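Complex shown without one protein chain; remaining protein chains in place.
As written, the chain order gives the labels A, B and C, with residue 1 at the start of each chain.
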Amino acid sequence: MQFLSDNTAAVHPRIWDALRAADAPDAPYDGDALSAALDDAFGALFGREVAVLWTATGTAANCLALAPMVPPHGAVLCHAEAHVENDEGGAPGFFLHGAKLMLVDGPDAKLTPEALTARLAAIPQGVHWVQPHAITITQATELGCVYRPEELAALSALARGRGLYLHMDGARFANAAAFLHADAATTCGDMDALSFGCIKNGGMSAEAIVFFDAGLADVARRRRKQAGQLQSKGRFLAAQLLAMLDGDLWLANGRAANAAAAEIAGSVGERLLHPVEANELFVRLSDAERQALRDQGFGFYDWGADAARFVTAWDTRQEDATALARALAQL
Amino acid sequence: MQFLSDNTAAVHPRIWDALRAADAPDAPYDGDALSAALDDAFGALFGREVAVLWTATGTAANCLALAPMVPPHGAVLCHAEAHVENDEGGAPGFFLHGAKLMLVDGPDAKLTPEALTARLAAIPQGVHWVQPHAITITQATELGCVYRPEELAALSALARGRGLYLHMDGARFANAAAFLHADAATTCGDMDALSFGCIKNGGMSAEAIVFFDAGLADVARRRRKQAGQLQSKGRFLAAQLLAMLDGDLWLANGRAANAAAAEIAGSVGERLLHPVEANELFVRLSDAERQALRDQGFGFYDWGADAARFVTAWDTRQEDATALARALAQL
Amino acid sequence: MQFLSDNTAAVHPRIWDALRAADAPDAPYDGDALSAALDDAFGALFGREVAVLWTATGTAANCLALAPMVPPHGAVLCHAEAHVENDEGGAPGFFLHGAKLMLVDGPDAKLTPEALTARLAAIPQGVHWVQPHAITITQATELGCVYRPEELAALSALARGRGLYLHMDGARFANAAAFLHADAATTCGDMDALSFGCIKNGGMSAEAIVFFDAGLADVARRRRKQAGQLQSKGRFLAAQLLAMLDGDLWLANGRAANAAAAEIAGSVGERLLHPVEANELFVRLSDAERQALRDQGFGFYDWGADAARFVTAWDTRQEDATALARALAQL
Partner (left out) sequence: MQFLSDNTAAVHPRIWDALRAADAPDAPYDGDALSAALDDAFGALFGREVAVLWTATGTAANCLALAPMVPPHGAVLCHAEAHVENDEGGAPGFFLHGAKLMLVDGPDAKLTPEALTARLAAIPQGVHWVQPHAITITQATELGCVYRPEELAALSALARGRGLYLHMDGARFANAAAFLHADAATTCGDMDALSFGCIKNGGMSAEAIVFFDAGLADVARRRRKQAGQLQSKGRFLAAQLLAMLDGDLWLANGRAANAAAAEIAGSVGERLLHPVEANELFVRLSDAERQALRDQGFGFYDWGADAARFVTAWDTRQEDATALARALAQL
């Protein structure tokens, strides 16, 4: 009974169907009909014009989204818990050619206008001090929490006022939308680019970068090629993304994962380190308690010395969630 | 009847089978059982210890192979026709952080010890002049020709004598092996790393970097992550590679593509710009002749003003090859 | 009466003499006789074999020292107050091609083995997490404090044990040596490279990178050229460094600056934020107090909202130091 990560979840049957259907000859790279359909499909989802690029990993999506926003002598403001800072093997430094990540704190891994304003006030403008060019936030956050529409509005107001680009790492965007009972546009807010997650949500190997600014996308297309990310049989990536949008499969999968997390959360109330708003639970557990759970066959990661992280996915079985909830309640 | 490129060929049924079989939960990234099996599988193929990394594109394979060999102030010697120079959107400059490609000429897109020696002799050793750290060659070459074992031996002798690393871009390695009637080790010669092509040869989205030097592989693993190339469901890439080795599918597919090319070549003898040793034909054709072929439904790329390139693949249909051969003969 | 910074101090008369004496034709770049004399001159100073490169700025010295130590996928451990982190316009990101600076805290801007050990313990070894390859410390620190020999020994023991390179930013190395009443070797400890400051200490435009590892120097020489730092009339940089060593001018200048700082420190005891061990004073002062000082003609930088930084130099006039001491005492 694995609750290690959603990034190893099974591939959804409808994704498989789409992959098989894509195995007809077509133009290489992103010249195929499926890749060409992405802009319209995501445009319909967000209710505005967008330019969409597929990539094979979330790390590449985040970095290729940020690369056109930030020059090598610039910086990106992000939360200290951000995936780009902690879990991407230095990818932002590589893709942005040495630009910095500037870390900002805040509860539940959320950035707030107050924290950002304070950080910005501490940066003199001279050439001795690296200047930020963009902000990146994560929806849902690395601690399983969801930005509300008004929080997003406040962040974009700040970014617009400062001339900063705004990017959303939406590795768990579907979980956020499911929690908010909101459409994609509302869940995203006014961003310049969104990394729209698919792999953790039932895909095999495709993420989408949704650019709300066509000029950024034009640069990103060249950077994608230069980064060795332009697959020759791109039709198989586009197919996954289109299948994910079709009939709102993405949202259904996000709801399923959230539901499993919510069931588990119900039995651990006071042990929770953060509200459970998406598909991740951070639970205070002693060594002995963690051992006891592992002895019962539950898989999960330690979270520091006295807590654990449990992640559900679209394919988490009802009985497994129930079993974990029960086991936690009995500790 | 498409002869545009092998990089859009269909995915082989046995690759599909392997992909479906891989859809069981396993550890993420390259921690799964299939990824773990790659070293042994390729080790058996080459008859020596190797360290193997999957990537999603040939560009990434080439650049991640070269990155551990060449510092940012160094250079790579390659043929002026090399894919790394001409078709990778500047990827080597990105992955090698500004290191240079030094171009060398030679017939059939082959590097020779003589041409390399002359180029090396022209580089003073002082700090004003960028020094080469590696040589990269392509097997089969970008002009469809195959290095013979003795040619490879001469190149590796030169590289060893000069303290240069040696890399082989094997995007069409299977076609070379099929032409040589040789095993993988003989087709490769004494390299430090090989980009073992799979996608043009019936794969979907996986190439292998075969390192014959474990230290280089250790660096490349970190660089792969930093480059956003470490997919979380890596089992689907490993599965493709294992299926390709299983029963020597790679070689069978290479032979099929070569056979189609050979049949076509038989009808265009004097028009050929280069010997047809793999699955590419470069044929002298006037504008009118190219138009005539296109009117008959043949797809291919122009090659300069008075020639065309035809590429066959593992799935080129016998009747299409025959039709093209006939059409060319009748010009 | 300026106490803004030592980096605008006048050029020492003996440096001027050396510059004029160097204006005879010689080989360009670092092929001249003066540049060739650096290794021996610094070797005598440190009592061991060294390889020395001149550069025109401290930022270049620090970054060219670190560049051969750290690959693009690596990191450097430094104090959160370090000059490389705060005041170099992102230079480490540029010179190290995206490698990270990992920040560690500690009083008086000093790194301790305890703080480093704790930071290292928090870095998992997998490819997802950037690994440190070097530590850099500043002597005297950015807060005007001096590492004692036993502190340096503890840091180098840690670095050796972990396989990390160790670099010292010695922008104010002379001030540290003067404080310790120690020779250069003792003030430096067991480093792999030292940025030996000259410009803040009476030079015009030359800093030295002293490599205690010849292999690092060989790489740095190429990186210096690639960074556009190899001046064609290098004899004028070497001349400054040789003059600085001649008769221990560096040490005399450091002592002079320290003496001025000590005099001022004597009148502000409880207001000091950090011990005054070199030539910088950090003094708690209200807005009104700072204004009062400025009204009396004293120049200095604010240090946050309720403090100020005063810096003395080799050419701080005795009467100015006395005047500032008196003015501070009278607040």
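Simple rule for what comes next: contacts are C-beta pairs under 8 Å (C-beta built on N, C-alpha and C of every residue); 3 or more make two chains touch, one makes a residue touch a chain.
Note that the structure is predicted; figures quoted are calculated from it, not measured.
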Review point. Of the residues B:17, B:87 or B:246, which one touches the chain left out of the display?
Key: B:87
Review point. Any idea which of A:73, A:110 or A:255 touches the chain not displayed?
Key: A:73
Study note, to complete from the structure: Filtering A:24, A:44 or A:127 for touch with the omitted chain leaves A:127
Exercise for review: Return the single residue from C:5, C:86, C:112 or C:267 that touches the missing chain.
Suggested key: C:5
Revision key, fill the gap. Across the whole complex, the chain not displayed is touched by chain C residues 2, 4-5, 7-11, 16, 19-20, 23-28, 55-61, 63-64, 88-91, 93-95, 199-200, 204-205, 222, 225-233, 236
Study note, to complete from the structure: Residue positions on chain A contacting the omitted chain are 29, 71-73, 97-98, 127-128, 131, 219, 221-226, 230
Exercise for review: List the residues of chain B that touch the chain left out of this view.
Suggested key: 72-75, 86-90, 92-94, 96-100, 127-130
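Everything below uses one rule, namely that only the chains that are shown with their structure count from here on.
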Point to revise | Junction residues of chain B - those touching two or more other chains | key: 222, 225-226, 230
